[in-house]
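In this view, the complex is presented without one of its protein chains, the others remaining in place.
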Amino acid sequence: MTATTSARNAALAGVLQRQGAAVVLVLGIGLAWISFPRFGSADNLRDLALQSSFLAVIALGMTFVIISGGIDLSVGSNYALGGVLAAYGAQYGLLVAILLPLAVCSLIGLVNGLLIARTGMAPFIVTLASLLFARGLLLALTSEGATTYKVDGGSALLWLGQGTIFGVGVPVYLALILFGFGSVLLRRTRFGQSLFAIGGAEQSSLLMGLPVARTKIAIYTLSGALAGFAGILTAAYLQSGVTVIGVGTELDAISVVVIGGTLLTGGAGTVIGTLVGVLLRTLIQNVINQIGTLDSNYQTVVSGAFLLIVVVIQRLLARSRN
Amino acid sequence: MSSVTLTRNRAWLQEYGVYLAVAVLVLFNVVFTENFLSAANFRTQLVQAAPVCVVALGMALVIGTEGIDLSVGSVMSVAAALIPLYLGAGPLTAVIVAVIAGLVSGLFSGFLVAHLGIQPIIATLALLVGGRGIALVIAHGQLVQLHNPDFLALGTGDVLGVPIMVLVAGVLAVLTGFLVQRTTFGRQLVAIGGNRAASTLAGLPVKRVLVGVYVISGALAAVAGILATARLGASDPNDLGLLMELSAITAVVVGGTPLTGGRVRVLGTVFGALLMQLVNATLIKHDLPASAAQMVQAAIIVAAVYVARERSSR
Partner (left out) sequence: MTTVVTTTAPVLEVAGVTKRFPGTLALDDVSFALRPGEVHALVGENGAGKSTLIKVLTGVYQADEGEVRHLGEPVTFKRPIEAQQAGISTIYQEVNLVPLMSIASNVFLGREPRTRAGLVDWSTMNSQARELLAGYGIHDDVRRPLHTLGVGAQQMVALARAVSTDAKVVIMDEPTSSLEPREVETLFEVLNRLHASGIAIVYVSHRMDELYRVCDSVTVLRDGRVVHSGPLAGLPRIELVSLMLGREIRQIREEGVTAFGEEHEVEKEPLLKAENLSGARRLHDVSVSIRPGEVVGLAGLLGSGRSETARAIVGAFPLDGGSVLLAGKPLKRGRIAAAVRAGIALLAEDRKADGIIPNLSVRENIVLAALPRLSPFGLIRKSKQDQIVRIFMERLRIKAASPDQKVSELSGGNQQKVLLARWLATGPKILLLDEPTRGIDVGAKAEVQALIDELAQEGLGVLLISSELEELIDGADRVVVLRDGGVVGELSGDAITEENVLAAIAAEGDNDV
């Protein structure tokens, strides 16, 4: 193999790794459209978009955290907590319904960030503890899970989750707006640059004088805030603060971020990749539903297998580039 | 207090903290909880701690190599799903099949991590997600009551006054300790977790050892699933082992085994499992709700890791 062909192969592998998920998504949508008559219906597509938006918001925060070299296992519990607080706060008006969960969930993220940045404890274990703490807090606020706060039918909050614009759900727009901001933040700000630097070479970043601690604290706070926001949207959508949601959601978020091409080791990744990852996940679930005759448990098996296949392919591609 | 004394105190806490915590908690309960000192209560506490302890032993080995095994709960679920299918051929067959399932799962995880170089968190995450699904497909989502007396004895029976579950956990703990301290495999495991690059250059069979720890973790998770199912008297793949990975990781971390690898504290892990069990039991006995239990658990984890953190030189 000549030098040029091997260089070209390496470049191709790089493109595949980055855009592979998008290609699979397009192919997948195409196949599903052809195979399942109900798939292409406007209702189904709108539903797909809506279902994706909640996890997408959570995964956005996770994308930033992972790019900076960390991980946030608390987002699932934080998300559920946000939903409960939003439903609870709705009785006091829209402002409370939004600010209360944002404040509390950001605070939890802030504590994560402080512990990680200032004491050198591993993000895995700190956010694991937060996962337990936030879930415990949620139980405490809802009489051990017995109370499900209902959002009043006339509440302004409901529009955030159940409203539609041109027939498409409001959460979809909100998610897209957040992703837009997120993309700009990542690729066009000094803050975004420092995320890549810290994730790619933390020691060098320190020596170069980057504000590593401050950046880490900010990113975990943001992750908490986004999880809380997703909770607000869910509470609005379900019209209640469901206490049992969010279990394992952090793992779903990690899955879609990884499928989207962001390196788990940090230092590289995109926001759009995460969006693709979320859509792929929803697509798989939807397709299994469309098949109808399959045991719904196959959904998880396929999800797990899909994650595995994607990760293995990414790994093989990375190897071939070296 | 001079800074040197503080470091020494912290080092002591790091080493013996978990034992101290268990002792303090036992003492507290002896004084404030009725019937704590009864044989029946001791029995209950130990039996309830046994499954977590067994899983945590495997988890400790994996963490010792700087890895993690998130699939343990799903392996328990698969074990539970398989048992009723083979119980007809006798309890021994059912147990063997379940353990083999655990071994195979571990082999798969180990292959992904060691030979394909996939991060342990992602590899075992995929198994966590897919594994329970497989278990539910095998069991058609059903909960099955079990009636085989020999099998159920695993969960409820005694040998010389000691519950079989506790015996199994105890024997496994001793074997794990022996493995870590007195076998080449164990010492190599610890070295690999301490510095993988150096161990590779020193000619250690890194891939073989890594696959080995995941296989052991899978097998131990299967054993825990068998014991828990026997005690429950039913195969419940839906709920068995749910969030078990969190409990196991907690026990390991609280017991003083660092997440960064390079050291495995078997006795610490056993006491870590005991501590978390006692915390739960204490809170329940004093009518404190589950929410409090979780928040206390979170605080304990943070405290344990805070004490154990490495200080960078300044």
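Note that the chains are named A and B in the order they appear, and that numbering of residues resets to 1 at the start of each chain.
Basically, contacts are C-beta pairs under 8 Å (C-beta built on N, C-alpha and C of every residue); 3 or more make two chains touch, one makes a residue touch a chain.
Computed from a predicted structure; not experimentally measured.
Student: Among B:Tyr16, B:Phe111 or B:Phe185, exactly one should touch the missing chain; which is it?
Tutor: From the options B:Tyr16, B:Phe111 or B:Phe185, the contact with the absent chain belongs to B:Phe185.
Student: Can you say which of A:Arg8, A:Arg38, A:Arg118 or A:Arg188 touches the chain missing from this structure?
Tutor: Considering the complete complex, A:Arg188 is the one touching the chain left out.
Student: Touch as defined at the start, partner being the missing chain; which of A:Leu94, A:Ala201 or A:Leu294 qualifies?
Tutor: Candidates A:Leu94, A:Ala201 or A:Leu294; residue touching the omitted chain: A:Ala201.
Student: Would you indicate which residue among B:Gly141, B:Gly157, B:Gly170 or B:Pro205 is in contact with the undisplayed chain?
Tutor: Only one listed residue reaches the unshown chain, and that is B:Pro205.
Student: Since one chain isn't shown, list which residues of chain A touch it in the complete complex.
Tutor: Counting over the whole complex, chain A touches the hidden chain at residues 184, 187-190, 192-194, 196-197, 200-201, 203-211, 267-268, 322.
Student: Which parts of chain B are in contact with the chain that was left out?
Tutor: Chain B touches the missing chain through residues 181-185, 187-188, 190-191, 194-195, 197-205, 262-263, 313-314.
Methods note: only the chains that are shown with their structure count from here on.
Student: Given the complex with chain B, which residues does chain A contribute to the contact?
Tutor: 71, 115, 119-122, 124-126, 128-133, 135-140, 144-145, 247, 251, 254-255, 258, 264-265, 295, 297-305, 307-308, 311-312, 315-316, 319
Student: Provide the residue numbers of chain B that touch chain A in the complex, in ascending order.
Tutor: Within the complex, chain B touches chain A at residues 68, 70, 112, 116-119, 121-123, 125-134, 136-137, 140-141, 243, 246, 249-250, 253, 259-260, 289-295, 297-299, 301-302, 305-306, 309-312.
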